[in-house]
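Handing you a structure now.
A single protein chain has been removed from this complex, and every other one stays in its place.
Let's turn to chain A:
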Amino acid sequence: MRVGLFIPCYVDQFYPGAAQATLELLEKYGVEVVYPLSQTCCGQPMANSGYGKYGKDSADLFMKNFGEFEYIVAPSGSCTLHVKDHVLPKTEGAPKIYELCEFLTDILKVDHVNASFPHKVGFHSSCHGLRGLRLAKCSERMDPEFNKPLSLLNMVNNIQMVELDRKDECCGFGGTFAIAEEAISVTMGKDRIADHQRNGVEVLTGADMSCLMHMEGLLKRQKSPIKVMHIAEILNGNEVVESSET
């Protein structure tokens, strides 16, 4: 199977490790991964700030890069959602974009993960993936229980998943919200990491690097020993690195 790999701009610039892990992981499952070199950003920052119109160029560019693929995969729930809702045409035969975890569970139907991670891990359920892409049942809805990213993490050897008090509350990142509503954003983030801290988490992970970046920023400021890793890195068998630069 051949897929186009979309690496969101901030992952490309600040978290190349998460992108590498995504690439390697997909290759381990026998996927032919193509990474178009002239890709940039999906346009989400502009659109969520009300300037969807300024995202037109990047949307056109996105289609130029990815228009020919049947499947596009991205290690980010919120960018995937934005592309799905606002960039890809809603026509027959148009490319389909998947967030990494749902691609693994729904398309590749992964039933084993060849990795060991002997740590206590807290999972952050990012909102756009959760309630936008429906990667898991959210606590508000009364549907049957399912959780795609967690089902993958639970296949990792020796991993100890930690239950949180509020399992799917927002971390307060929200793109430009993190700046525009700084006070609330920081309070929400602190509350979120406190839940992980209370429950003895050693490594905090999730499928959206942007939320993780926000919480990592707070953890580092507090000199917390909790490490932050993208879910791809754990599934790829990466080890916890002392520097959070992964």
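Note that a residue touches a chain if its C-beta (ideal position, glycine included) is under 8 Å from a C-beta of that chain, and two chains touch if they have at least 3 such contacts; residues count from 1.
In the analysis below, contacts and distances are computed from a predicted model.
One chain of this complex is left out of the view, and of "NADP-reducing hydrogenase subunit HndA", "4Fe-4S ferredoxin", "succinate dehydrogenase" or "Nitrogen regulatory protein P-II", the protein name its UniProt record gives is "4Fe-4S ferredoxin". Screening A:131, A:196 or A:230 against the full complex identifies A:131 as the residue touching the chain left out. Set against the missing chain, the residues A:2, A:198 or A:220 yield one that touches it, A:220. Considering the whole complex, the residue from A:30, A:50, A:93 or A:225 that touches the absent chain is A:50. If you put the missing chain back, the residues of chain A touching it would be 7, 9, 11-17, 19-20, 23, 35, 37-41, 43, 45-58, 60-61, 127-128, 130-132, 138-143, 166, 169-170, 172-191, 213-214, 216-218, 220-221, 243-245.
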